[in-house]
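One structure follows; several queries about it will come next.
Excluded from the complex is one protein chain; the other protein chains are retained at their positions.
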Amino acid sequence: MGTLYNILIDPFVQMGTAPDLFVQTLWEGLVGGMLYALIALGFVLIFKASGVFNFAQGIMVVFAALTLVGLYNAGVPAFLALALTVAVMFGLAFAVERTVLRPLVNQPDIILFMATFGLTYFLIGAGEFVFGGDPKVMITDQLYLPKGAVTYKALGGIISVQKLDIAAAVIASAMVAGLAVFFSKTRIGRALRAVADSHEAALSVGISLEQIWVIVWFAAGLVALVTGIFWGARSDVSFALEVIALKALPVLILGGLTSVPGAIVGGLIVGIGEKLWEFYWGPLIGGGTDAWFAYVIALVFLLFKPQGLFGEKIIERV
Amino acid sequence: MLYREAGQFKTSYVSDQAVFPILQDRIGIAVILAIAYVLIPLTGNDFIINAVMIPFLIFALASIGLNLLTGYTGLLSLGTGGFMGVGAYACYKLTTIFPDVNIIIWVMVSGFFSAAVGVMFGLPSLRIKGFYLAIATLAAQFFLEWCFIRIPWLYNYNVSAAIEVPQRELFGIIVTGPRASAETRYLIVLTIVVVMTWVASNIVHGRIGRMWMAVRDMDIAAELMGIRLLPTKLLAFAVSSFYCGVSGALMVFLWYGGAESTVFNINQSFTILFMIIIGGLGSLLGSYLGAALIYILPIILRFVPPELGVPLHAATVEHLTFMITGALIVFFLIAEPAGLARLWQIGKQKLRVWPFPY
Partner (left out) sequence: MRAPGGPDVAVGDVLLAVENVSLSFGGVKAVSDVSFDIRKGEIRAIIGPNGAGKTSMLNIINGFYQPQQGRITFKGEAHSKMRPHEAATGGIARTFQNVALFRGMTALDNIMAGRTLRMRSNFFWQMLRYGPAMSEEVEHRRRVEEIIDFLKIQEIRRVPVGRLPYGLQKRVELGRALAMEPELLLLDEPMAGMNLEEKEDMSRFVLDANDYYGTTIALIEHDMGVVMDLSDRVVVLDHGIKIADGTPDEVKKNQAVIDAYLGVAH
């Protein structure tokens, strides 16, 4: 009886009696979730435009962060390093698309999935080879990103919010909003939606697939860089980040592979969910549960709704 | 002209169904076994046996396990590390609770624990397939990894969360623990791996192998032929996890002599997966070839360049290993998805008609 109480009642009691802690945890989860969502967003963008599952999106986030810091540490001024990193990411995306993704375009998804693991390992080796394997510090000061925390007295206690996190939230939201506007209002955005629907139809009305793919890969690379900066700022810049990259996969399951709102909602659910779970239920079973919570949630989802919250239903035909 | 089957006519279905119908192949296998059992223990030094042969065999066994699931049945699994760990920890608990039972028995029994866990995590395969199932196996992997750290009972409440292998004997010879000799451990591992490979070969050449491959190639047609998908897939999970579990137990008990909680992590899963991709999906020979290549590669990188006058830092060796492995994976998936085993087969084809070109 006592255990049942601990599992089913007590956590909610804790949430109620210490609402400041609850809101704090909620906020932390939100920020984490936002960054997951950004990784998934990059993936969805590329998939919608070229039908390619770029599972390497996660590792590209890490690579972007590493390149930025590596360049700065090598003496390049911060904002120049930023611009150079964008160029490098773009080049990398181009190279990946040419050498890995395009030759495998007609293979089953599994093959592509495995290929991006190979690619991930390659990029980890290359990144550590070029920049060294020790963890690095993100150059937040040099990019004029705020640091320190803001504390509020609220809900009977204290809520402390990192200014960096607020900046991350603002910039991420602005980016998503910007992308949304871009895709719905501009000519190129419309072309992108046409390509996502049908390559042949888009070609027949004169849309250049090459141009679209270039733009989309560029956008995805930008998203990866922003994500990399904020992830790297919150924890060290090292290849432990690749574990976070893997977590984008449950986000995609939840949100559906093809939906932009899905990626965002999925990311937030995973981020907030795993933080709350770990904080309130984690101590009951030993802690560290955020290592697997996202995947178990994805598994549960897969059993009942394989296409995710927003994805399209898959019908098999013989 | 050496590798010919001319004159070797099969007069019964039994002989035609043999796994190695060509005489030269049978001789080849006999030679390999002779080398393995006689030559290597006699001439190999402790380093070769300890750091090369034993782990090669253990990884080959794990590769066979994963290949049964992913290569033959088409179910991509990223939980290999976890399943290996279940075998290792099960063996540890069994032998510490019942120390008088023969350790080899416990090694084999621990496979059943792995199989049970494998079946449990394989149940979702009823409803989900392909890349989605792979994500489900990630759940298995991360959850099991967590268990190995956070369930102190598994490592007997040891403060450092590590397990240390107790000394065990077999017919008066010490087989596990720090005093067990490399040759002893090698021969035991060799025997277990040879026997299990033989069993795996029998299974895949018979009805079950055909069912697995049918499910892999076109599960709708398989179902419409009366093959029940869920039992077939669960059997694949069970057998595969059994092999991985035994491999994990061997790894801890007859190679490392102990284990930290991070041994059976996601990187282990990727390593075995890379072994079977490069070696050849759906090929037992491929499992061996892939294990050899992936395992030997860093060793070669460590020792060969200094001989050639190009010294490399240990860290650089690691980075290069990652890069070469990753590049090989991408290369094989694009160019030869059937891996080294297929290249081997092509080589044999050429050998059959040698010295003619075709």
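A and B are the chain letters, set down in written order, and residue numbers restart from 1 in every chain.
Following the convention adopted for this analysis, a contact is a pair of C-beta atoms (placed from the backbone, for glycine too) under 8 Å apart; a residue touches a chain by one contact, two chains touch by 3 or more.
The structure displayed is predicted, hence computed values, not measured ones.
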Message = For the chain not shown, which residue from B:151, B:199 or B:304 touches it across the whole complex?
response = B:199
Request  = For the chain that's not shown, point to the residue among B:282, B:326 or B:339 touching it.
outcome  = B:282
Residue among B:97, B:126, B:224 or B:346 that touches the chain left out of view = B:224
Missing-partner contacts on chain B, residue numbers = 12-14, 16-17, 19, 199, 201-203, 205-208, 210-211, 213-214, 216-218, 220-228, 235, 282
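Convention: only the chains that are shown with their structure count from here on.
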Remark   = Touching chain B in the complex, chain A uses residues 53, 99-100, 103-104, 107-111, 113-115, 117-126, 128-129, 133, 243, 246, 249-250, 253, 285-289, 291-292, 295-296, 298-299, 302-303, 306, 316, 318
Ask   = Quick one: in the complex, what on chain B touches chain A?
value = 74, 76, 124, 127-128, 130-132, 134-136, 138-139, 142-143, 145-146, 149-151, 220, 266, 270, 273-274, 277, 315-316, 318-330, 333-334, 337
